[in-house]
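I am attaching a structure below and will ask some questions about it afterwards.
Excluded from the complex is one protein chain; the other protein chains are retained at their positions.
Up next, chain A:
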Amino acid sequence: MHVVDVLSVTRRFGAKTVLKDVTLSVERGEIFGLLGPSGSGKTTLIKLMTGIDKSDEGTVRMLGEQMPKLAMLQRFGYMAQSDALYQELTALENLQFFASLYGLSGSRRKERIQAAMKVVDLLDHLNKPVAAYSGGMKRRLSLAISLLHEPELLILDEPTVGIDPVLRQSIWNELTALKERGTTIILTTHVMDEAEKCDRIGLIRNGELTAVDSPEGLKSASGTDSLEQAFIVLGGGVRA
């Protein structure tokens, strides 16, 4: 069974069509990347998958259930594009809050907070106010929050944007480790070398999904030796 099924989905905002007839499936246990420039519709597609937004045409299924559905919000972990954290509160208070929203309480909550913060290596900074966190620490804290309820599916919107190479490497190590434990990961990116690390990539441009394949598959299909070239060829060539 697919983890996420998107079937001929179209989404319009007013007169503007943001997604045009998109169809794709995400397999269990893979890292699936959505690659495209900003404004191409990646975030909209993510929002449709999570059920935050509703498509105008077509259907979205997550774990077999038709979206949007409130109960499904418990089943995935989500990391938004912006660091949605409460600056005045400490990291611990942020974690406690979100953990409670996912129904965790008592010693189980404490245990999960410790575990999630260990994954992102922030255990020493648990009691610091988030306002004192650096940009990279905030991204890692956001990731820790998405891991709190041990979801089988992780949906990450630009998880490494604005992060230095060392930190990016460490986040990718964490994602790979999660994948090995059986977590399915869907992420968006506009960085080519990051997309190389995904098992499969969906190329998205102007609201259209132009190709879906593994990085190697995309390169050979386009007859190029870099993902950037492949993106240009498969996306309909260079635009003036």
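Keep this in mind: contacts are C-beta pairs under 8 Å (C-beta built on N, C-alpha and C of every residue); 3 or more make two chains touch, one makes a residue touch a chain; residues count from 1.
Operating definition for what follows: contacts and distances are computed from a predicted model.
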For the chain omitted from this view, which of "NADH-quinone oxidoreductase subunit N", "Decaprenylphospho-beta-D-erythro-pentofuranosid-2-ulose 2-reductase", "NAD-dependent epimerase/dehydratase domain-containing protein" or "ABC transporter permease" is its UniProt protein name?
"ABC transporter permease"
Full-complex contact with the absent chain, from A:V3, A:L85, A:L178 or A:A230
A:L85
On chain A, what residues meet the omitted chain?
50-54, 68-71, 73-74, 78, 80-89, 93, 96-98, 100-103, 105, 129
